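First up is the structure itself, then whatever we jot down about it.
One protein chain omitted, others in place.
Chain nomenclature is as follows: A and B, assigned in order of appearance, with residue numbering initiated at 1 for each chain independently.
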Amino acid sequence: MDDLIRNSETINQLLARYGVKFGIYKNGEFKEQLFPFDPIPRVIENGEFRYLEKGLKQRVDALNCFLSDIYGKKQIVKDGVIPEEFVFSAKGFLAPCDGVTPPKNIYSHISGIDLVQSKDDSWYVLEDNLRVPSGASYPMIARELQRRSAPDVFSDNSVLDNRNYAEWLKEVMDYVNTGGINVILSPGRYNAAFFEHSYFAEKTGAVLTTGKDIVCEGDTLYYIDYNGRKQRVGAVYRRISDEYLDPMTFYEESLIGIPHIFEAYRKGNVALLNAPGNGAADDKGIYYFVPKMIRYYLGEDAVLMNAPTYLPYYEKDMNYVLSHFDDLVIKDVAEAGGYGVVFGSSLTAEKKADFIALLKSKPRRFIAQEVIDFYDLDILNESGERTARKADLRAFVLTGSTTKVWPSGLTRFSRNPDSFIVNSSQGGGFKDTWVLSR
Amino acid sequence: MTAEYSEAVHQHSFSIRFFPQHSQRQKITDLNIEIDGCQSFVVTDDSFQNKKCYGRIAEPHRNFALHIRGKAETGLAIYEEYTDYPFSAILFKTQTDLTKPGKNLLNYHQALGLHKWEGSYDKALYIMRAIPDVFSYHPGTTEVHETAENAFTLGKGVCQDYAHIMLSLLREEHIPARYVVGMMLGEGASHAWVEALCGNYWYGFDPTNNQLVNDEYIRVSCGRDSDDCSIIRGRFYGCGIQQQNESVIVEEIKERIDSYGSDNCVHWSADRRNT
Partner (left out) sequence: MGIITIDKSDHLFWLGRYTERVHTTLKYFLKTADLMIDSDPDSYAVFCQKIGIADVYGSSENFKQHYPFDENDSNSIITSLHRAYDNAIVMRDYIGTETMAYIQLATDDIKNAEQSNSMIAALIFVIDHILAFWGCVNDMIDDEQIRNIIKLGQGMERLDLYLSLDNSVDDIKRAYQRMKGFLKKSGLRYDESILYTIDNMLSESEFDHDNVKKLLRNLIMQ
């Protein structure tokens, strides 16, 4: 382990060399920033991983059932398990997807489930990301470099290899492909995750495109070369959000989408990874219902716990939230990326009164959660000493012919000692995540 | 509809939703779509079972013209549609961004005292009758994507706003309700109204004209709000400045040709466009 720490400088230099960066806009200007890498890995014992794996598979399977249901028969709403306004009024619910079955009936092919571990070692799911979860490329390439810089560490510890992620991704694309090439659709190099888009394209052999060279003719999608030759597209791993996917169906002003791609998808002529409309299953309001979904669709109890959550929508929960306001963290259902998160205890009396008024007028817009006492992870600070920081784990769950959990994940940490926010866009860093083979 | 561009445009994608279909109240025949300069286009359904046609003209062109013609026999029933599975209307029960009521609409909803009425139909009828007291027809006041709350606060607007306000109130009553686009005899533009699910029947209510939908109406499409029913969308490359014209012509054919003893057969042709 000391080898890793000693070589941390080298690894960060190598990451820079390979262009492991994310883009960020500051004062209206595009800048590429390195994603700071911490050499001390998060280590997950094999037994513990098997437990997480079981819970994550179950969760993602249930979420896929849920999506298939709400865009199909809507049985879970009919049976009164989830109130209709939590499903059909959600921003992520897209009416054009109603009645459309994606290839192989898979909605969430690549799911990023955010977990945290509390001081008593229990794991909690904080958030499901079923739209375009990003981040798997970082541990992949960091592992590659660490193995070079400290080979002994890896021969002494039995760490499951995580560099197979691209193969898994390709398997999933191939499985749902309706005939044709695989492409990765990126908004372009000024997107925060462009490194990842281009890296996956390189590693999976899929074609990287910004959509300009793709057209829908009739109800089929084609990739067009400089001589005007056409090649059919069978699967699109799209890294642009639903609203921008197709200006003819979704956000009309979108300049990056592909006109009529949705029509090709609707006819079953192309697979979209992930399916449009998944936002209906990963918003913070629906999160509350996931354990109920698992029971409803799979007849099982949820293996993984949610952070204890209250829905102000229910009167009982509203009362609890108001009487325990200072102990809770309140989240805006519509926000992501660490935005719209308010710790009750951090507000001044005046702001608190304003917030409570807002909460009362728009109960559906918020959820409240108990603050979890995070189990902190050590990082190396600037002077090379170990110091504890908040960290989470994004587990990647891939669904193709079966649902599999990648034996690694993206561990993000907050560099600010007082912060719970680990997002890269807000200055967080990342670590490798080791899953031991025994 | 015709559009002319001052300079040639290319890679022109378009999507059009303006095709009346059969319902229990109307029968459509001789439907004919012509798009100049585009031999191949696809006709498909959207998730609300509206007919839609889309296509792409890759080559540079300076004109785009679309002609839709057909015959509609209307007034075949007093309701629009019968359903034996009312749960399927669940999507129309929840508010959308455009219909979601704010403070003013919520107050108005309270003040209406709809609990006085028992059935959905009576409530809907009461709402339709009430709206003209607080809202007046005045084009140019509201925006294309105006919310019901804003329009209501302004107190005036167009048929789209009337419909959104009525939808908002119906949904507050948990009555499934949908936005409808169509045409009316004698009007030069498209029209919008509301359908509410009352028991197993969808009935049409036109709050703008304060009347039930009758044989002067030709129904084209429906959705949760106006955004679901956009009539035409398009995208092209090129710097051409666009000049467009559209017209909706609904003409009555006088002779009675049906055996239902019902009223009119209407010949219409709709030429529409914007990009």
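FYI, a contact is a pair of C-beta atoms (placed from the backbone, for glycine too) under 8 Å apart; a residue touches a chain by one contact, two chains touch by 3 or more.
Since the model is a prediction, treat every value here as computed from it, not as a measurement.
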Which displayed chains the hidden chain touches across the whole complex: A
Among A:Thr10, A:Gln33, A:Gln231 or A:Ser419, the residue in touch with the chain that has been omitted: A:Gln231
Contacting the left-out chain in the complete assembly, out of A:Tyr71, A:Phe194 or A:Tyr265: A:Phe194
Candidate in contact with the missing chain, chosen from A:Val207, A:Ala334 or A:Val371: A:Val207
Residue numbers in subunit A that touch the chain omitted from display: 16-19, 181, 184, 188-189, 194, 198-199, 201-202, 206-210, 212-213, 223-227, 229, 231
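Heads up, the rule we're going with is that only the chains that are shown with their structure count from here on.
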Euclidean distance of C-alpha centroids - subunit A vs subunit B, Å: 38
Residues of subunit A touching subunit B in the complex: 74, 77-78, 84-85, 88-89, 95-100, 215-219, 247-249, 252, 259-260, 263, 266-267
Contacting residues of subunit B [partner subunit A, same complex]: 11, 13-15, 40, 42, 44, 46-48, 54, 56, 58, 87, 90-91, 93-96, 223-224, 228, 230, 233, 235
